[in-house]
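What you see is part of a larger complex, with each chain still in position.
Each chain gets a letter, A, B, C and D, in the order it is written, and its residues are counted from 1.
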């Protein structure tokens, strides 16, 4: 029965769409319609040509420009609408293409690393069930575990730095700072976001690594500890700005309500503002974690570049390799399955960060709903 | 030979590249690969692009105070690139900084360079390891597809941090080095040094230096290794060896510098010293780590002899006394014996 | 129902106490700053201060702070001052002190050479004691005694030389050794934070007000440190980079300003090696990315906020754009390498870099434009519709002009971000380490028409080109050598140039935002 | 505690004896032509029934006031007249609204045309962030009545004089010309609230509509600006049909010829001459409302 209704619902919706489309076609100037169809067709052809790497791609693309230019002059409203739709599609398509291309390139590596789990052979399982990465000597294996370990180490340390400092700074900006100070601190922290990662890496490589090597008598200066701290500093602005948005979006009347009862500022922050903005603040931390996971250059430049798991596992005084540095370092000199394994690392990164992003969006949406109910 | 970069966005086509691109003149000669060969090739490219006039005396030609090495064999009044290009029939430009065609050298490592020349992305693939090992191909395949231009030789010394050298580690045996690089020896005290862990520095996998080291020291291009860090280019190894006081690393000769010391190596009783005047030195071709520095060009339909005129004009510059002195010896590599130079020039097409 | 006992509006009688506690807060701040400078190696921990080593002096200071903090608690407990402590310091403080003292116990017993069991035991004993001491007594004691005792302990160990400049301890199995040089400042930093917090609570008279003051002191310290790091970073790069950047710089002469570092390449004949090709490369890169991403992003934003039914489709696009926004840059690099490079001549090229960065910029432009368009008050749309004006006319004449401030700000900030990106162009654009001036891309001058497809070509777009961030990376990996006179100076000059370019975008972006905001609120 | 009533009686206590609405209370017929004939109008916002079977005839060239407590559907009704409710996704409208005998809800109605004929002024002044001149000429420009673009100027089709005249006429009609004639190129956001509201009226007049709908046009203004707007409304009624929603009964009494009273639940309870409504309403609830017993 429910199946039935959903089916009829479907059909009704499709029918509604169809009639809507027919009405639209009927209501529109036929020439405008023709122009738009031609323009979109040309664009689609150009895209397909580009996908097929055809040298003829320029032809439909030129046609698209011409037709669209004509349409813009004659039927601006419809053409504008069609083009803006096409641009929306480009955005969706970008994500789609990323998925398709990096997954496709990673297939050979997943094939190569097929391993049997409970008697079933699972492609790619070998990347996670053993810990050897060696692209040169026998047996050649492509385990991602060492890099995942490195990424986890760096991300954990970065989060320990960025989350508390970031939330404290967000509280400061949103609730505590006098206006003048806020006008200084806020852009200051935003500018922190602007320092290019390679500049951090350069300082890390030329200053921090040699210093750490001496200050802790290390075997080489690469450490997850300091890479993590640098990456944490880089993720900090993300945490601050998103958390600050969440904190300021808590309605003022709620804070006023608490203050009017004779609660102190700090009590109002911890009992009202922070709980009300909790989802937003955790989304901020999640986004910060995502940034930290994806940070590449500082790690590439500062880490040792050997895929190995530190011993003991939590030894922060080693710094071997992360997923990102593996790719940045290896791409170009790798080929065949080795190169494909780098794409596999990219897939792991992409999927992880996408999950974090979706998770934080979900949390934020929930917060918006909750606060919306309060108003 | 590959293409020169005036490719279209179709990418399906591989235009061969003699002076074909119409109005723009002969296209740039591109090279890519080995960081070991890079000093030679980059310096050559810089000289070429500067197209200094013969009156310069510092980079090319002669003036009242000085003249470049090997000038007596050349004696032309043309600019440097004009001169070498004209040997293969290119129009001289006569202008400083405007060679008849430009050259460009990218830095990565040998494996990348070999692949790039194989895939037709560059004209010249620089490599410090044999292309057979880099691309895992047979010698027949090599001869069929590539022309191997050797422009100089490297002694590939093994370096240690200054502190270790000062603490008495001035010489190691081949076995000890092998032990260090395969994880059997981890403390300097095991080889007569201070009680300190060894910081074992390696080069990136796929680099010619790494390949040759495995091949010549560990016995197989795919031999297993156990290092503490792997670094992209020779220069970075040099820096890290300077920054740490317990490190060992292998590099090309050109990168010796302050704060690091090359050590003598004892191969089955023969001690090769890093000093050119010693009895057995790493400059000898008998030294097991001694290796040729290659610039590969590719044989395809358009250039059946493997080297087109632009490439030949450029490569020929290194195969002169001027070139050997300026681009090989001055950057600390080992020059080729005259007979070898002759043999190398034989591989180039006939001059105009 | 009025209150029988009415609390006075104005507090008094606590001025001396407040002054002393305030001084303690200030001294903790001083100790924190000194500790920080020592950790950064700006002062040595054995530098003499008043006849003793800095480490000993700091020990004495910590000891005094610890003792006074305990004193504050006692003064309040025995009613010498009028404070408003709550019955307990609270669970958060209790847990924090449990952890701190547990760690102290574990570390101390480890130093004494006890095994894991012993460590756990002593840690648990100290942690438990700290918990009881924090949680059960009244707040004035609970939040001072454990803090003061910690500072006293730290102070004593510095004062007696238990931890001193020459001190070292190998961390077994961790391949690292701790030295006095780093441990002493760390101890000082930590202990001063604790005493600062505790003294601040005393200053506020404990209770709600005390907690407020204590928390504020911590937050101010945190934010101060972040800003110090920021300023320090920029100042450090500037100090290192200015000599390189201004190498050969001169005013006057033929071209008014001669700035060779920015206007020449690193070729053989260049008098002063410069970064011109990379600078130009970055400019082209950004221009290309903007050309691709801004129309696309703004167009999509218009469609999503003006035309599309708010529903599943817009929801999906939103999820997708946010996902794209947080996608790591190296993944964009991989995508560019797999998708664009084979389609543009199979080699790293300027246009592949442009488009890769364009893909990165796209979600940011889309998100900010959408926000800006949604922020345009519906009143404008209503007003326009009520005048009988069609939708597209309204969008074009009212909505987009009103959204321009937001879009501009977003685009500029986004451009700042991509201009500094290395990872994507590392995989897609490459370029030389020390390119000569002739290697600078000449995009406008390289368009060629031809009779065969694709009819238009531009070699300069299809070649590998250097850009500032990539060149800095290449210099790091290639080591600082080559035919330039002062490689270190050159590299730092390059880093500073990159930093300035990116910060300039940010500064302009932020200034634009302020400008428009001010204009709106005039 | 003066004037305190206990909230008893037919009107304020919910669920008890609620007085029924009688059709004859709303069947008022004014003199003059009927401009809008609304018949059995129902509006839903999703499940929310905002207007319930409202029928009323709005006469030409006069001021009709709509009053009632907050949320009773006044704005909803007003926005049905020029179909601005179409812009609210959740809204669905049943019943007929005839403008000069033509149903505005029938298929194929050109909204652009309808809204040109039925102009609207909003609660808070909403001038565009453009110059005063551009604000006024915005409508005619977009309708192509005035051409000002570069192309028009090149081809000699631009008529700056005509634009100038139109702007002046509209501003004068809206009693704003004297105050702004010397700064037509200033940004409209720099005007005071009352001036902005009159500018919005001028902007609306420039399109030359037949009907002007106003939704609490003075609620955001100070008393002096309010009184200017009120004068203007009376004045406009000589040429236009004006329908005005207000939350101030005093205002309704001052400016309108006939008044419609909506009460909570979206009912039109009484519609009659303004004097009749304020002095002697039929409905007990209306009387309670007007005498301030609630609201």
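Convention: a contact is a pair of C-beta atoms (placed from the backbone, for glycine too) under 8 Å apart; a residue touches a chain by one contact, two chains touch by 3 or more.
The structure presented is a predicted model; accordingly, all values stated were derived computationally and were not measured.
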Assembly composition in shown labels, counted over the whole file, is A x1, B x1, C x1, D x2
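The working rule: only the chains that are shown with their structure count from here on.
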Most remote chain w.r.t. Chain C, using mean C-alpha positions, is D
Min distance from chain CA centroid to global CA centroid: chain A
Comparing C-D with A-C, the busier interface by C-beta pairs is A-C
Cα centre of chain B to Cα centre of chain D, whole Å, reads 85
Chain C and chain D have mean C-alpha positions lying a whole-number Å distance apart equal to 54
Within chain A, the set of residues that touch 2 or more other chains is 53, 55-58, 219, 332
Touching two or more other chains in chain B are residues 8-11, 197, 231-232
One finds touching chains in the pairs A-B, A-C, B-C, C-D
Contacts from chain C onto chain D in the complex sit at residues 309-310, 377, 379-390, 393, 397-398, 401-402, 522
Residue set of chain B touching chain C in the complex reads 5-11, 21-24, 27, 35, 38, 42-43, 46-47, 49-50, 52, 59, 96-97, 102, 104-107, 119-121, 197, 231-239, 255
Listed in rising order, chain B residues that touch chain A in their complex are 8-13, 108-109, 111-112, 115, 197, 199, 202, 204-207, 214, 222-225, 227-232, 240, 243-244, 246-247
